[in-house]
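In this view, the complex is presented without one of its protein chains, the others remaining in place.
Each chain gets a letter, A, B and C, in the order it is written, and its residues are counted from 1.
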Amino acid sequence: MIRKVLIANRGEIALRIIRTCHEMGLRTVAVYSTADRDSLHVRFADEAVCIGPPASRDSYLRFDRILAAAEVTGADAIHPGYGFLAENPDFSAICEDHHIKFIGPNPETIRMMGDKSLAKDTMRDAGVPVVPGSKGVVTDVESGRGIAAEIGYPVIVKASAGGGGRGMRVVQKEEEFARQFQMASGEAEAAFGDGSVYVEKFVSSPRHIEVQVMGDGKGRVIHFGERECSIQRRHQKLLEESPSPVVDEQLRARMGDAAIRGAEAVLYEGAGTVEFLLDASGEFYFMEMNTRIQVEHPVTEEVTDTDLIAAQILVAMGEPMAAADLRMEGHAIECRINAENPFRGFSPSPGRILTFHPPGGHGVRVDTHVYAGYVIPPHYDSMIAKLIVRGANRDMAIHKMLRALGEFVIEGVQTTIPFHLQLLRHPDFQAGRFDTRFLERFELQDPDAAGS
Amino acid sequence: MIRKVLIANRGEIALRIIRTCHEMGLRTVAVYSTADRDSLHVRFADEAVCIGPPASRDSYLRFDRILAAAEVTGADAIHPGYGFLAENPDFSAICEDHHIKFIGPNPETIRMMGDKSLAKDTMRDAGVPVVPGSKGVVTDVESGRGIAAEIGYPVIVKASAGGGGRGMRVVQKEEEFARQFQMASGEAEAAFGDGSVYVEKFVSSPRHIEVQVMGDGKGRVIHFGERECSIQRRHQKLLEESPSPVVDEQLRARMGDAAIRGAEAVLYEGAGTVEFLLDASGEFYFMEMNTRIQVEHPVTEEVTDTDLIAAQILVAMGEPMAAADLRMEGHAIECRINAENPFRGFSPSPGRILTFHPPGGHGVRVDTHVYAGYVIPPHYDSMIAKLIVRGANRDMAIHKMLRALGEFVIEGVQTTIPFHLQLLRHPDFQAGRFDTRFLERFELQDPDAAGS
Amino acid sequence: MDLDRIKELLRIVAESGVSEVEIEDGDLRLIVRKNAPSVTVQQPGPAYPFGWPPMAAPLPVPAAPVAYPAPGMQAPAPVQEPPAAAPAAPAPKVGTEIRAPIVGTYYGAPAPDADPYVRPGDRVKPGDVLCIIEAMKLMNEVECEMSGTILEVLVENSQPVEFDQPLFVIDPD
Partner (left out) sequence: MDLDRIKELLRIVAESGVSEVEIEDGDLRLIVRKNAPSVTVQQPGPAYPFGWPPMAAPLPVPAAPVAYPAPGMQAPAPVQEPPAAAPAAPAPKVGTEIRAPIVGTYYGAPAPDADPYVRPGDRVKPGDVLCIIEAMKLMNEVECEMSGTILEVLVENSQPVEFDQPLFVIDPD
């Protein structure tokens, strides 16, 4: 039984978890760095423990300090949120060693899914479609070139340990292969200390569609439908929605089945996300599996009428999952409100929030840890709020989001609100015509530059 | 076709209506008194017209000024909200005369339902259960006493034109009848300029249960289930929920059928509420019909997944209502956050709001027109926000509300938040054991007086 | 620049077919933008919950709001500031404002081709008609309540006026 949960995170997700814990009658412990003393997750937790200075490596990433905080407060479970230690197999293992329930998968699953080659092999073996490519890592140019010739150009060379676009190169033709291969490997070495790469078919005009799953750790997995996350800037998602405008009942069933097969194969426990690339012909390929709750989980909650954090905790408590049919109703959209200046290359805009007035009313949800007077620390990511709306269909959700964004007043820092307003008014967005490279073509109109 | 809607109201309901209008692509016109220049309904409307000084009788109650505002802005419909002119048959009639669509029933329906005797007769004739009592008004003590003897004591003497508890007297035995009758009639004369009263059976331990209906004006009416509104202080509702903890499927079907019968009998158009008294034995009696949207409509929206304001507008546009089965899911609660001091007899607490931080997250909705820095004018009612939550069942909704109330920060004025926190923790409330007189027995603990 | 000028500007932009207008006038900068063209979104499933029929036409995207200068929440910018305070208007002569007693349409003259009731420089006394405000098909004469000299007429013929809106500036005797 879980009675007290330590949340090993900060910001909106820490507050999100605290809220559900309190609704479930669980006690909560917040941990925080000295830069986060005034954050709402500290204020609203039952107890709060300062664990270190602002730098994440000395606070939110320190196993020992977080576990010591759990010990002194008597917490019997740790929720890692997303980011920080959420996908660190060693942290999951050390929690196990200390008989503190890690709310998430076991270390082996995290490790396996964190290794892209191994994850792909596992999924392929479970019958999940994967992008044709090298089996495992490729260490030399020659064997890489052979594989590329086999699967046909264009191909992509990707760091095994990668993420965020680093160590990732598209090769259009054979002549370029050697040079691009070496650059990808070099970048991977520099960024991750691990130069191993793999080679696979490059999917053009792909959409990023991900399936939310939940497993009981004993081989049963259910899914909660898909999220459309193709609106990305440099691999950073900015807007997500559910359902996807291009996924129909049949495709949803196929993708859901594939996600369940993959997760069942690893006896998946807790919430996870199976990410797919969907090409223009309707074929989809496994990309990777995230073994944690995602930033964008609320859109799934809104259309499936679920509390995914509560579900995570119930699974961690060993509550059995009953069989249930997926029921998605309506359409939900999430806009990430970041303290960034969209007209200056989305450069961070930390500082003090002078005015903060969130939108409200019918179908509007705001998840945020900030308030008027809050100082956004420069040490962490720039997301300050998630604005989620739900409408009867996509069209109505778009209109509701435009209405809600128009009401959202944040003064003192620049935000991505003007970006979202323009995006939501774009005819191609409204028509659902976009892929993961849409934002590369999207031209943001700077109102301050309009007259020049 | 409606293209531009003037909202003849203020506060949260004006903003509520503006939001849905914008989501439907309709233009909006706010009207406001000079006391409401800084209100959000003025800010967020497409156009805003000042119609008079602070006193309602010189601004929000002035037909001519509101219609002139509609004329100069080219509005083709008027939404009256609740209160003010919402149930004024003459205003509905004058809108008709000026070819401006009044979003609500026609003048005859409003007039008929506004006359309690006539409303009751109409409902009785339509087969809706009514409390046994006089047919029509009773003008002299003797005939009143005769009727009372027939239906049996206790009886209640009520003003025909009444409301808010004035002109209303319970008579326990025959000896008291003459005196109480004369006092009720006198109060009615003084308060409403109309001393006519009626006499009916007094229902003890009643619950106030109301059914939300929507009619197309052509004889079709659908219902959206019930709301439990028994938590009242001096006939002022403070907390509402849907479904009622004591209404099961069968009772819901019976009450819904009765409400539909009554509304169909008057060819009801638009949103309306049929209020019933439910006694301890499960019998229910028609009380009155409100021919407008209610303050507490969001709890119905949350459990039936509807936008009732949008539905009102669609009906007003002549869109046909399709047949649909009622589907209620989960449980919703609304707390009215008033600028009142619950520890000083709920005395009004107008003034400047210094800090305003509404709760957010999963299942939480806030409808409000205020913000940090807003000055609550002393001229109007004291409600400053509605906090609505939805949970999978009543227990979870209560916990969610406790969590949300605990996060709600309002500084500068006193509010009803401490009252709601205590109410929601009360064992009888949690068990659903209450009637309309529950708050008379409820003992509020003043924390400032705890140590004295 | 007062609200009514902004309204007028909006109407002109709406009718013009032009998609964007920007005006700079002293310190004030006003940008008016019309909608991006609305697109029909192909969407399966019910258009309206609880058994409502699909909408006949796709919902238009709401118009971009007018960019009023700096609408802070703490101290909201007065949207209907009298023109005297707006930087775009010429500084008015010192005097007393005569404000609209009702909402309606302003007429400065008894008939379209007639001379105006008053012009700047005119002497007025109590009881003199200053203008007409039409509301609900009724012509309401606005009478002067003091003696003095009209310094300025602040509104234009057939312009809508709201309650308390300044109409004239008068230099009282």
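Here, contacts are C-beta pairs under 8 Å (C-beta built on N, C-alpha and C of every residue); 3 or more make two chains touch, one makes a residue touch a chain.
Predicted model only: the values in this text are computed from it and were never measured.
Within the whole complex, the absent chain has one touching residue among A:154, A:350, A:373 or A:427, and that is A:373.
Note that of A:224, A:268 or A:284, the residue touching the chain absent from this view is A:224.
Contacts to the hidden chain, counted on subunit A, fall at residues 22-25, 27, 34, 37-38, 42-43, 46-53, 59, 64-65, 67-69, 71-73, 98, 222, 224, 304-307, 310-311, 314, 319-324, 371-373.
Here is the rule we use: only the chains that are shown with their structure count from here on.
Set against the Cα centre of subunit C, the chain with the most distant centre is A.
Centre-to-centre separation of subunit A and subunit B, using mean CA positions: 43 Å. Subunit A and subunit C have Cα centroids lying 48 Å from one another. The centroid of the Cα atoms in subunit B and the matching centroid in subunit C are 35 Å apart.
Residues of subunit B in contact with two or more other chains: 22-25, 305, 307, 371-372. The residues of subunit C that reach two or more other chains are 48-49, 59, 61-62, 65, 71, 73-74, listed in rising order.
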